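Just one protein chain is left out here, and the rest sit where they should.
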Amino acid sequence: MTATLLDIRKLSVDIARGRRALRVVNDVSLTVEPGEAVGLVGESGSGKSMTAFAVMNLFPSPLARVAAGQVVLNGQDLTSLPADALRRVRGAQVGMVFQDPTSYLDPLMPVGRQIAEPLRAHGRTDGIDARVLELLDLMELPQAVAVARKYPHELSGGMRQRILIAAALAMKPALLIADEPTTALDVTVQAGILKLLTKLRRELQLGILLITHDLAVVAETCQRVNVMYAGQIIEADAVGPLFKAPRHPYTQGLLASILSPASRAHSLFSIPGGVPIAGQWPSGCRFHPRCPIARPGVCDVLAPELVARGSGADRCHLGGEAVAADAWRTEARSGTRP
Amino acid sequence: MNDATSDVMTDARVPLLEARAVSRLFPVRGSGGLFRAKQMQRAVDQVSVAIHPGEVLALVGESGSGKTTLGRMLLGLTAPSEGAVLYKGQDIAARAGDAARTFRREVQVVFQDTGGSLNPRRPIGQSVALPLRHNLGLDERTSMREVDALLDQVGLPPAHFRSRLPHELSGGQRQRVGIARALASKPSVIIADEPVSALDVSVRAQILKLMFELHREKQLAYLFITHDLGVVRAMADRVMVMHQGRVVETGAADTVLNTPAHAYTRQLLAATPVPDPSRQQR
Partner (left out) sequence: MNVAATVGTPFQRAPFLKLLLRKGSTWAALAFIAALVLAAVLAPWVVAHDPLRGGNDALLAPLAAGHWLGTDDLGRDVWARVVFGARISLTIGIASALFAVVVGVVIGALAGYFGGWIDALLMRVAEFFQTLPRFVVALIVIALFGTSVLKMIVVIAAISWPQLARVVRASVATLAQSQFVDAARVAGMGHAAIIAREILPNAAAPIIVLGSLDIAMAILIEASLSFFGLGDANHVSWGAMLNDAQQYLRSAWWMSVFPGLAIALTVLAFNLLGDALNDALNPRGAAR
């Protein structure tokens, strides 16, 4: 039995706001096994991206920091590493790709050299060119030699993202973190990238942490999924059981909001209200103002814990009860305010 | 009746807003020189589209398909290099005076909420008032009353929202403001360019439902420009699929999406992810 690749334990991330700190990621725990794709799903303000940045301690803002918890990669706690040791881990043991490929590529450098950069940064001196070509082949880019010489603006969006994935995997890391890797791409291009990620996962035993807002993408690519809302994980499960029988009302609502072939405008489903603003979370369960089965005196007072149930876990006071199995239908089908 | 491979839908009704064989050319950078003509690229290539009163037409395509450019031409924001755009039978480029103002009033737009469709320095109430002041020529007092009514209609209590700045609102709320602004001058057709793509999943349906109800109430025609086939299924009566500047397929939404005739449409459908884990590749 192989050891867990990534083990995030009770992670909290704070953003400094004047003298106070805003906790945008609250007590998050999740794991990724080698060769497994785990989805981290949430909407804006859920804290999913911040969780991903916390793994490598690479926050886009200097005001953000890991406030509590541990990130254990291959048995090593990254949060306790000094800066230079962490730099050796980045790129070598964990790679990351982001949402908009264009902004992460240097427009003035041929892409072959950009793929080679992590190799050079980690001290490798020979065999670089061969490795670059090997990676371009792995990314299914035809005419690797010609492509390596091109500049980013000469490539399409999908090809640019493949270049970034190649750079992320240059040092053969065991874990790849992908933050909305296909959101900025066309749907046909997205399909290609997702297929590529699946192929890489299988061939290289690559562990993938996939952050996205798109549940359909998770269904196609991941084995397990964690759903985040307002900084917390509110449900975690294997994909099959989660899509078939979601336990948390928010997950149920999200799934019901997906536009399907049967959707028609007059009967579209939407979760009423909006995502709460960071720092102004409702008391008790953070979802309770929008929840159809919220129980007064319980859900608005007590913050629910993540409780293991069946093959996964959920954070709902009524999680085990029958009423939660189909929370939205139990609410009378009155003209729900859009 | 429905010829899936032709570009123009033969229909007995008179089209409200129409593009006839429009093209939009732009020069390819770096081409041409002292003695060579600049090469031209066709963002939109000889496209014809007709929107009839009260119908919902979806324009589907990926980046580079020309759908946004076509939308801009239909709005009169970009002039076609070839062909003409007609509103109620009259070429919009030839319209003058009252006729031009009528076109401006009755064809409105909702943009994708990227934070750029509302002036960041204006309270949203004033942004909604702009068409009232300029397209309808109303004075300040009357405009503000109308603004309140519009905000109410889109589900934003005016007392609370009319003096907010755009950055203080969520994406869904900003989009409601955009819809209120589009409704202000009482249009007969609204062109919606990716109205829900930038919104959270749990909020998308709220906005689409709002748009649908307004469509039903006011007999509004919509042109939905989108890359999301789910939006098409939910909202559209007819759909046009564009690829690299040309129309590759057109027809009733259900027909095209259930039995696509063109290879590209089939490709689009196949590529759209489905929330069903059992369909994962082994």
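First chain written, first letter: the chains are A and B, and each begins at residue 1.
In the analysis below, a residue touches a chain if its C-beta (ideal position, glycine included) is under 8 Å from a C-beta of that chain, and two chains touch if they have at least 3 such contacts.
Predicted model, so just to flag it, every value in this text is computed and none were measured.
Across the entire complex, the residue among B:44, B:57, B:73 or B:118 in touch with the chain not shown is B:118. Contact with the undisplayed chain is limited, among B:14, B:28 or B:77, to B:77. Checked against the hidden chain, the listed residues B:88, B:105, B:246 or B:262 yield one contact partner: B:105. Although one chain is not shown, part of subunit B still touches it, namely residues 72, 75, 77, 101, 104-105, 107-109, 111, 114, 116-121, 127, 130-131, 134-135, 157, 160-161, 164, 167-170, 173, 178, 181, 184-185.
Basically, only the chains that are shown with their structure count from here on.
Computed centre separation for the pair subunit A/subunit B is 32 angstrom, with centres defined by C-alpha atoms.
Within the complex formed with subunit B, the residues of subunit A that make contact are 43-44, 157, 186-191, 194-195, 198, 213-217, 219-221, 239-240, 243, 253-255, 257-261, 263-266, 268-272, 274-275, 337-338. Residues 62-63, 155, 170-173, 200-213, 227-231, 233-235, 257, 267-268, 270-281 of subunit B touch subunit A in their complex.
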